[in-house]
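Every protein chain of the complex appears in place save one, which is left out.
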Amino acid sequence: MFNPIVFNEKTCTGCNNCVDICLMEILEANPKKGKPPLVKYPDECAYDGACWMRCPQREKGAIRIVPPLPMRVSILRGEKP
Amino acid sequence: MSTWHDYVQRNGRVPEWPYPINYGKMNEVITDVLVIGGGVAGCQAAINAARKGVKVAVAERGHAKRSGAGGAGVDHWHGAVTNPCSKVTPEQYTQACYDSMQGYTGAHVRYIITKEGWDTLLDCEKMGIQIRDVHDEFKGADFRDEKTKLMFAYDYKNRHVIRIWGYNIKPKLYEEAKRLGVNIYNRIMPTALLTAGGKQGTRVIGATAVNTRTGEFYIFRSKATVIATGGAGRLTLFAPEITASSSMSDMNAAGVGQAIGWNAGAEVVCMEQSGRNRLSGFGYAPYSMGGTHNTYHGTPIVDADGKEVTWADVFGRQLKTVQERFLPAEGQDFILGEGIGIGPYLKQYRSNDLSRDLVERIRKGEFKLPLYADLSRLPEPERRAIFGMMVGNEGKTRIPIYDTYTKAGFDPDKDMMQAPVMPPEGYAHSNFWGAGINTPPTVRGLGGGGFLTDWDLRTNLEGLYAAAGSTIFGGGCHGESHTTGRYAGRHAADYAKIAPEPVADRHQVEAEKEHAYTATRHSKEGNGWKEINTAIARIMRDYCGQYKNELTLNLGLRLLNELKTTELASAYASNPHELGRLLECHALISVGEMVIKASLERKASNSILDFHRLDYPEMNPPEWNKLLPIRQENNKVRVRELPFDFHLRSPNAPTYEENYQKHCGL
Partner (left out) sequence: MKPDIEVIPIETDVLVIGGGLAGCMAGIKASEYGVKVTIAEKANTLSSGCAGTGVDHSWAYIPPIHEKMGWTIDDLIEDHTQLIARGFINKGLLRLVASENYNRMLDLEKFGIKIRFEDSKIPGKFRIVYQFHSLPSSFNFDGRDLKVKLTLEAKKRGVNIVNRVMMVALLITDGQISGALGISTNNGHLYSFRAKTVVMSTGRANRLTPNVTGIWGNHRIPVNETGDGRAMACRAGIPVINMEFLSSGYYSIGNYELNLGSPRNTVQPAAAVTGPNGEVIVPRTRFYDWDNLGKEKVDARISRQKMLSGNRNPRPSYEQLKQQGEGPFYLDLTGGTEEEIKYIEWSIRNEGKGSLFLDYLKNQEGFDFRKDKLEWLPNSREMAGTASSGLVVNNDLETELKGLFGAGDDVGGVPWAGAPGAFVMGWRAGEKAAKEARQQKNFLPADAGQIESIKKLCSGILQSKEGQHWREIELAVQNAVDYYAGDIRAGNTLRRGIERLNDIKKNTSFRAENPHELMRCLEVQSIIDNAEMVLNASLERQESRRAPFGFIRADFPEQDDAKWLAFLSLKRNEGKFEFSRIPIRQ
């Protein structure tokens, strides 16, 4: 149902650090070497961000976490003081 | 206030010398292989000689557990060219060094280094040194290989320089040597080599030395001897109020090995080569190694307004990403990596660097000083590798930089490191970190010269082998010292197995003993060793500096001789430690003489050797493109001419590989 983890195929090197570290064991290494992992159990994501913190190509946008709509915070926007 | 001062204040007198002094008491050590110098090269020599089943003794001036330029650690290893990830061959690497130096390098030594550098590193791994990212701290990083877990520096494509966790490399070598039964004699200051018949130029059969704690005399009799004593940092620079004034070399480095070898008649070459010395006591960060061109290589540099300085490849093309800094440019063969005693590099091997026009742009005001190293702009794994792995393992960085800065709250994720403020030309090369470009160019340090060795790493003297980056001609940095030590130790052992018994000449021993204790017999009015050392350095800087002529060189010789026969001859040592330091001054004078005599022989200026003769200003005239090895014979200097490729000419084989196969002894 959900799509919590989005990989950028251009900048992900397939190192699989995220697969190793995932708390919920929801990622699987891609059978094609060098390609981003597969999200096997997207509904079991805990949104802790360990995968994102561990990614060595994070600054190049290799991995992004997208919380589903019911999880998005409720914001009251204000004016800049 | 130091505790010494507290003691004096409290007790009204200086503390007594804590060891029993016995000047002149004889100690004889009989061994198969004697290694002089217990640094990384010396310990490797000892270990590998011991593995061959011979008896080994090491004479170390400090304490072998942490002595030498490599004693405080190392963060990367050159020469492991045959590692499984490397795309460079020993031939290519050797040719790159040879071509860059236009022949003024011991290429055969480079070849040996690149053939055995990786195996030597694997040996270190077996001794307990971490050479791979075994704990997966950097998994997924650009500089790491997934399969072997090796981490690389400089050239992430060709992968021949390896990043290692070398903080404890020295204690591990020490333990291994002890485990193998090597007898390590610490606090031993050699005074001379012993030779057959006591003559100059004959077989080397041992050495004499003085213990710097007890003052006792040591006679080492050995079948084979390896000299691995490092460089001579205190020859041209000595500032007693700034400790660790030269970052790279060990403060104990007084060229003792070169001196005793020279006095015994060993041949040296390229001693006239010099380079700009490092005054890292005035640098950033002081008391440590690891310049911007190695440990911090690739770090973004910004100006005072946060504007980042662009990087360019060797062809002047601007680099767009941080990653490109670690890759060879199109048109380059591979990046050699800096700090290996080679320079200037040819374009196809040179590292990427800050834009060449940086100096101009600073002058024009485009970049505002001071400049800063901004680690936060590095990708996170690179940042963690640099500050935490490299800084932390490289020599003299763990405590002075890593621990101290961390305790003070330095945060590499957001804090920056300021580069020294210098005249704009000081920023011409990215290596303005701690390596002291602030040093005036007149302050020289020795270059790549040293003992001339053959394919067995033997000197011209029978029984005498040499190793270590700063001791032999053709050596390099840390890894290369290990590798040459390992090779030389092996060969020394092989020779020892078939060599005749060493017989010391009584007269030579007596003369040495007499000479060694001169300073203890003088009055307290004599000069102390620091003044002598300062004088030596002053003479070298003034008379054998960047620019010299026949007159200045001869004046320098005269002054050194006068110093030797007057102030040094009447200098006073109040305890064995000071005696040791004065003996080092003797050595420094010998090395100074060597350098001046080599300079006198080269009657032409030379850009590769950074050698400027005011009286022979023509740069690199073709008839002077040759090596000029010198040695002493009956205390007179003998010079000869040697072609650059002597190591591939008769009696050697015509190719590197053939020579290696014939001589490696494996």
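Of note:
First chain written, first letter: the chains are A and B, and each begins at residue 1.
We take it that a residue touches a chain if its C-beta (ideal position, glycine included) is under 8 Å from a C-beta of that chain, and two chains touch if they have at least 3 such contacts.
Since this is a predicted model, take the numbers as computed values, not measurements.
Interface residues of subunit B facing the missing partner chain: 134-135, 137, 388, 406-411. Along subunit A, the points of touch with the absent chain fall at residues 2, 20-25, 40-41, 43-50, 52-54, 65-68, 70-81.
Keep in mind that, in the parts below, only the chains that are shown with their structure count from here on.
Across the interface of their complex, subunit A is touched by residues 138-142, 146, 379-381 of subunit B.
By the touch criterion stated above, subunit A contacts subunit B in their complex at residues 13, 15-17, 20, 54-60.
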